[in-house]
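Note that this complex is displayed minus one protein chain, with the remaining chains in position.
Chain nomenclature is as follows: A and B, assigned in order of appearance, with residue numbering initiated at 1 for each chain independently.
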Amino acid sequence: MMEEDKIKSENPLKVNRRHFFSQLSVGIGSLALGSLLIPDLFKNSAGQIAQPTLGIPHFAPKAKRVIYLFQAGAPSQFETFDYKPILRERMGQDLPESIRKGQRLTNMTANQDKFPLMPPKVGFQQHGESRTWISDFFPHIAKIADEITVVRSMHTEAINHDPAITFFQTGSQISGRPSMGSWLSYGLGSENKNLPSFVVLTSRGKGNSQGLYSKLWSSGFLDSKHQGVLLRSGKDPVLYLNDPEGISRSDKRHLLDQVSSLNKLHHVETGDDEIESRIAQYEMAYRMQMSVPDVMDVSKEPESIIKLYGEDCQVPGTYAANALQARRLAENGVRFIQLYHQGWDQHGNLHDEMEGQAKDVDQASAALVMDLKQRGMLEDTLVIWGGEFGRGNYCQGKFDPNNYGRDHHPRAFSIWMAGGGIKPGLNYGQTDEFGYNVVENPVHINDFHATLMHTLGLDHEQLTYKYQGRRFRLTDVAGNVIKDLLA
Amino acid sequence: MIFESYIELPALVAWVGRWHPLILHFPIVLLLIGIFLGLTGKKVPKKLLTLAVLTALITAISGFFLGRESETKGNLLFWHQWLGGGLALFAALWYGLEGLQLKKPIYSKILQIVLLVLILFTGHYGGMVTHGEDFLALPVNKKEEKIPENPLIYAHVVDRILENNCVSCHNANKQKGQLLMTSLDNLLKGGEVGNTIIPSDAENSELIRRLHLPLEDEEHMPPEGKKPLDEREIKILERWIALGASDTLRLNQLEDSEPLVALVKGLMEPDPMEKWKNLPKVADSTLQNLASDYLTINRIAINSDALSAAAFLPPEYDPQYILNLKRVAQNIVELDLSGLPLGPQEMGLVAQCTNLEWLELDRTPITDVEIDTLKNLSKLRLLKVYDTKIGDKGVGVLKELQSLKSLYLWKTNTSQNVLDDLKSTRTNLIVDDGIDDEVKEFFIKSDSLVEEQ
Partner (left out) sequence: MVMNDSAPRDTFVLNRGEYDQPTDTVYAGTPASIYDFPDGLHKNRLGLAKWVTDTKNPLTARVFVNRIWGMVFGRGLVETAEDFGVQGSLPTHPELLDWLAVDFMEHDWDIKYLLRKIMLSATYQQSSELTPELKIADSENKLLARAPRFRMSGEMIRDYILASSGLLNREIGGPSVKPYQPAGLWEETNAGGNRGTLTKYIPDEGDKLYRRSLYTFWKRTLPPASMTIFDAPTRDFCEVRRQKTNTPLQALALQNDVQVLEAARVLSQQIVAEKDSPKDMVNDVFKSILVRSPSIDELELLESYYSNAWEEFNQNKENAEKLIAQGSYLQNESDPVKTAALMLTAQVIYNLDETITKE
C-alpha cells in the first residue's frame, strides 16, 4: 500500500481509465457499506435533507440586495488600502525571492530579471475608530471608515483581466457559467416585479481601460430571464424601451389592447397557454415603459443629495450618476445592481491615472454608503467595492519613481464591503510585510461568493442547477462562508 | 502509527475481521429463509442449509477477529460475541440434526425458534455496538435542554458539545482509543495517546490537534463519515482548555473581551427561525392570491410561516391590495410600505400585524396621529419613518417600544432636544437622523468631481 501511494504521489496522473474505474468500484462498494454503518453519511451537515425551493431564501437573510461597485481593471492595493511602509524603506531594491517564490507572471513582466520594490507616491492615514489605513486618494471613503469592512486578504487564481473578472462574476475563469446576479435572481426571485431583478450600469474613467463583455452579466445555462439588463445612460435606458415618434401613450394602449384581444382569440382556437403568458409579458413591458424612466429620473433628487454624490451625478453615464442610480434602483427593489467603472489598469503612469480614477469614484462611493445608511437601507443592502485582482509591489519595467506602473497580482488584494449583515469597521486579513502574500485569514473568490450568498440567506451548497448531467453551483466545488465577517 | 495497537495481530487476520460487517448479512438472510421454510413445514434444501451454516461460522470467526481489535470490551460487545458464537453453534447443531434425519420434527422446530431468537438478539446488540446504544431505541424527541442564564462552562456547554459529537464512540461500551469522554476526570486521564487535554495549553492538547486536522486525515476527529464539529464548537473547546479546563468556571466570571463570552452567547442565542415557529400556518396558495404586480409577499425562509411583504406604487392607487394582507396579518414580520400615499385604513392594517419586527413607512404622509397606531407592535425591531411629518409627539410613542433597536428619523419634524433625550434614555436604540453635519459639509466643500472639471 505504501508502495502504491509512493508511485501515486510521484505521478498522480499515472492512472488510466480502467485503473480509475477499478478503484471506483471498490469506492462504490465501500461507500455503500459505509452508509450501512454510518446512517448520517448522506445527510447534509445540518442533519436534515432540506428540499430547496426557488424564490425563497434557505434561512432568514440579513441582506435583501447587493450593490456591487466593480472597479474594472484592478486598482492597486498599495495605493488604496494596504499600507506597506517597507516599500519606501527598500525602494528600488529587488523583491526577495523568498517572498516571490516563482510566482507565475503575465507576459508583460515575465521577461523582467529585476523586480525593484516601488512605494506608493500617495500618503496613508489611519481613519475612524477602527484605525483603518486608507490612502489620501480617498478622502471621502476615509470618512466612512467605521462603516466599511476592508478585506486585505483576497486572492484569486487568474492573472489576466478576462479570466479574472469572469471568475469574480461567475465563479469560473472560463466563460459560460451564470453570473452572480443571475444566480441570485434564480435563487431569490424578484422583489419588484415591474423591474428586472439584475441590472448593470457601466462607466469609464480616463485611466487605462479593459473592455467589458456581456457574458459578465449573462445567465449562462440558467433561464435567460435571469440575465442582467444593461441600463444605459441615454434616452433608452433599457433597449427598445421608447416608442417611436408619432405614437402617443394612448395609441400604444390601443395597440396593446388590440394585440391582446387577437391573441385571446387565437388562444381559444389553439388552446396553448403560452399565449396567455405572452399577453402578460406585453403588459409587463408596458409597465416597464413607465417604471424604468421613473426610477432613472434623478431630477427629483433634492439639491442636498446631488451635493452629497458630487455635481457629476447629474451627468448621465458617470460613475457618480450610476451610484445615485444604484440607490434609486435598490430603493425600488432591484436585487442585484452591478456597476462597472473601467480604467483601473495602471501598468504605467500609475500615480496620475489613479488619482483621476479615485476622484471618479471616491466621493460617490462614500456618498452612496452614507445615503443608504440614513435611509436605513444599509441594514439590508450589501455594498461591495473592489477589482478583479491586485497589483505587484514592484515596478513594471524600468525603475522610475516618477512614472511607474504595476503589473497584475493575484496572490493578495484588497476590497471593502459595507452593510447587509457584514460587520462594520473591521479590518480583515493580512498580507506579509511586502504586501505580496496573504499571511492571515485568506479569502478566496469562492469564499467571497459563499459569504455573499450567506448574507442573502442562501446556502451556497444548496443553490444548484442541473446542467449537462451534473449540478452546478456559483461556488462549484469550493468555498467557505467567512463567518468572522458577519455581524 | 494508528495501527500500532494491532501489531500483535497478524495483518491478514485483522483484515479478515474487517469483512465481518459485510459477511454477517448472508447467514442472517439464509438462516431466516431456512427457518421460514422449516416452520411452515416445507423441506429445507440441503444446499441452503450448508451455505447458511458455513457463512454463520465464517461470520462468527471474522467477528471474533474484529472483536480482538478493540482492547476494552463493553457490555454490548461482550453479549454480541457470546450470542453470535452461540448462534453459530446452534446453526451447526441444526445442520447435524438434519443429517440425522430425525423422525420427530418437533426438535428441529424448537431449534429453529431458538435460532430465530438468537438472530434477533445478536443483530440487536451488533447494531448497538456499531451505531450506538440508542440507535435501535424508539425515536424520542431529543429536545436539547436550554442552556441556563449563567452557565457553567464545562457542565452546560463543553460537556454538551462532547456529548453530541464524541461520546457515541468514547463511552463505557465502546471506548475507542481507550478514551472515555464522559467526565472531566476521564478527559484529563486521556486515552492511549495520552494528553487528550492539557489545561491552559490548547495547542498541544490532542483533542484540539485532531479537531483541526484536515477532514481527509486518518486522525481527524470525529472520524470520516461523522459530522465534524463546527467552528464555534471547536473554538469553545479551545478557549475553555486555554483558560484552564476548569469545571467550576461560569460565564459571568469571564471578562467581556474574552472571545469565549461571545462564543457561548452565540450558542445560547435562539435560532431566529425558532421564534416564528408558533405562527399560524400559511398556504402557498394564499400567498399566490395575495401577491400582485405591485405587491411582493414571500416567506422569510423555506419552511417558515413568517412573511415579508413589500408594496410598490401602482399607477392608480387603491389601498385594497394592501388591506387584503389582513388575512395573514399575524404572519407578517417584515412590511415595506415606503413611498405610498398611506391613509388611516392602511395604518389600521399595520396595527393588526402584531408580530411585526421590521416596518418601513418612510416617504409617506403619516403624522403623529398615525404613529399612535404602532404602540402595540411590541416586537418591532426596526422602524423607518424618515421623510415624514412625524414630530416630537410621535417620538414619545416610539420611545415606549421596548424591542426597538433601530429608528430612522431623518427629515422629520422632531426637535433636537427630544432626540437627545431619546438617545440618552434608550441607550440600546440606534437613532439615525441623517448624515452628520460636519461630514456633509466636508462632502460639499471637497466635491472632488467638480474640481476635476
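Everything below uses one rule, namely that a residue touches a chain if its C-beta (ideal position, glycine included) is under 8 Å from a C-beta of that chain, and two chains touch if they have at least 3 such contacts.
These numbers come from a predicted model, not from an experiment.
Undergrad: Which chains here would be touched by the one that got left out?
TA: Spelled out, the missing chain touches these shown chains: A.
Undergrad: Among the options A:Glu89, A:Asp223, A:Asp297 or A:Asp400, which residue touches the chain absent from this view?
TA: Missing-chain contact among the listed residues: A:Asp223.
Undergrad: Touching the absent chain in the whole complex: find that residue among A:Glu89, A:Asp272 or A:Asp297.
TA: Per the contact definition at the top, the residue touching the missing chain is A:Asp272.
Undergrad: May I ask you to list the residues on chain A that touch the chain which is not drawn?
TA: Here the touching residues of chain A are 11, 13-14, 104, 175-176, 202, 204, 209-215, 218, 220, 223-225, 229-230, 232-234, 236, 238-248, 251, 254-255, 258-259, 261-263, 265-266, 269-272, 274-275, 277-279, 281-282, 284-285, 288-289, 317, 342-343, 468-469.
Convention: only the chains that are shown with their structure count from here on.
Undergrad: Taking each chain's centre as the mean position of its Cα atoms, how many Å separate chain A from chain B?
TA: The computed centroid separation for chain A versus chain B comes out at 31 Å.
Undergrad: Once bound in the complex, which stretches of chain B touch chain A?
TA: 21-22, 130-131, 225-228, 230-231, 272-273, 293-294, 296, 298-304, 306, 310, 312, 315, 338-339, 360, 362, 382, 384, 386, 406, 408, 410, 432, 434-435, 439-440, 442-444, 446-453
Undergrad: Of all residues in chain A, which touch chain B in the complex?
TA: Residue positions touching the partner: 33-34, 36-41, 45, 47, 50-53, 55-61, 139-140, 143, 189-194, 284, 287, 290, 304, 307-308, 310-313, 318, 320, 331-333, 356, 359-360, 362-364, 366-367, 370-371, 373-376, 379, 457, 483.
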